[in-house]
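Sending over a structure as structure tokens; questions will come in a sec.
Let's turn to chain A:
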Amino acid sequence: MIDLASKLENISLELVEKNKRLYKVVVAIENLESLLLKFINEFGYITLDSMNYRDDIEDGVFTITYCLQTEKRDHIVMVQTSIVRENATLPSIHTIWPQAEIMEREMHEMLGVDFPGHPTLIDFALEHWQEMPPMRRDFDTLEFVNSLDPFRGQRDDNLDVKVEMKRLRAEKKALKLKAEQEENSKSEEGQEHE
Partner candidate 1 sequence: MILQIILLIMLAYVVGFIYYGLYRNITARIQGRYGPTIYQSFYDSIKLFSKKESASFGWMFYLGPIIMATGSVLTLIFVPLFNDSDFLRSATSQGNLFLLLYLMVLGPLGNALAVGAGGNPFGVMGVVRGLTRLIGLELPFYIAVVGLIIAANSSDIVHIMDLQKTTGMNMLVHPFLFIAAMISMVGFFGASPFDIPGAPQEVYSGPRTEFSGKFLALLMSQGSIFAFAKLVLIVDLFLGGADSLWMLVLKTLAIFVTIIFIGIVYGRYKLEQAVDFLMKLPMLIGLIGLVRIIWFG
Partner candidate 2 sequence: MNSIFVLINLLFIGFFYQFGGDLHVSVALTKEFTFSLVQTPLGTFFAYLSLVSFLLVTIAQKSKEVSCNYYVLQLILNVAMFVIVLAGDFITFFIGWEIMTWSSYFIISKSQSIDIKSLQKYILFSLASAFSLIAGMVIVYSFTNSFDFSVISNSFGTIPFDMKVTIVVLFSLSFFTKAGVIGLHYWVVDTYSKAPDLFSSILSAVMSKMGIYGLLLVYGKLIGYDELRDMFGAVLNGTDFGYVLAWIGVATSIIATFKAITQDEVKRLLAYSSIAQLGYIIAVIGLGTSFGVAGALYHTLLHTVIKLLLFINVAAIVAQTGKNKFSELGGLIYRTPVSFVMLLIGIIALAGMPPLAGFASKFMIYNAAVDTKFALILVGMLFSGAASFLYCYKLVYGIYLGHPTSKELETQKEVPVSYLVPQVILSIILVALGAFPGAFIKVINPILKEFSLDTIAYDSLGIMNSAVGSFNGLFVMSGFATIFVVILLLVLRLKSKAKNNLNRFDISYCGEIPTEKTSLHYGYGFGTELYRIKFVNAILKRSSSHFYEALAIQTKKTSGLFSRMYYGNIHNTMIIILLFFSALFFIGVN
Partner candidate 3 sequence: MEDGFHGSALKCKLEESGLVNTHAIMEKAVRWFQSRSIFVVAYGTGCGAIEMPPTFTSRYDAERMGVVGVATPRQADVIILSGYLAYKTLRRVIRTYEQMQRPRYVITLGSCPINGGMYWDSYNTIKKLDDYIPVDVYVNGCMPRPESVIEGFVLLQERIKNGEEAGWQKYDSNLEFYKENQKRVLGGNVDPSYESDWYNLGDGGIS
């Protein structure tokens, strides 16, 4: 197993060993590309599994995670970096991994991240999307949906669920009480007979 800690001290990053096979590296955006290249060339993490993104609206950043794997699929490293949300841009890595092209396309569409030098930043899953990118957390999906395509109106025999529940519970209670009273009255009668 490669001893990452010793090899990477010259780059400013924090290294977390989740377990023997899974590492997590948090790196600044400036050192990202060099680090990725280092991982490919020196440590043999040749495959890009996925690019995952998270919207940390509290810190005002997007957190992007590149999952790399070795050739034998036995070691995984998660290279994590974060960028500011306002007109966020990431370096495009489709030159390193061709499969990154479509992942970046998706991220551009869903998160609004810009990739300078990316060949095809066109529509991915949505068509003619005018609004804010839908995966941002400040995008109010419910409001958007209701404004675009409001709910179907109620049926005429529609009933309010809460009221109905209350009513049903009350009825049950009443029945219970009745039953108990009858019980009591029976027992009393029995006692009288004795």
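On how the list was made: all candidates are chains of the complex that A comes from, given by their letters.
Keep this in mind: a contact is a pair of C-beta atoms (placed from the backbone, for glycine too) under 8 Å apart; a residue touches a chain by one contact, two chains touch by 3 or more; residues count from 1.
Source: prediction; values computed, not measured.
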Judged by that same contact rule, which candidate in 1, 2 or 3 sits against chain A in the complex? 3
Chain A - residues contacting candidate 3, complex: 125-130, 134, 139, 141-142, 144-145, 148-152
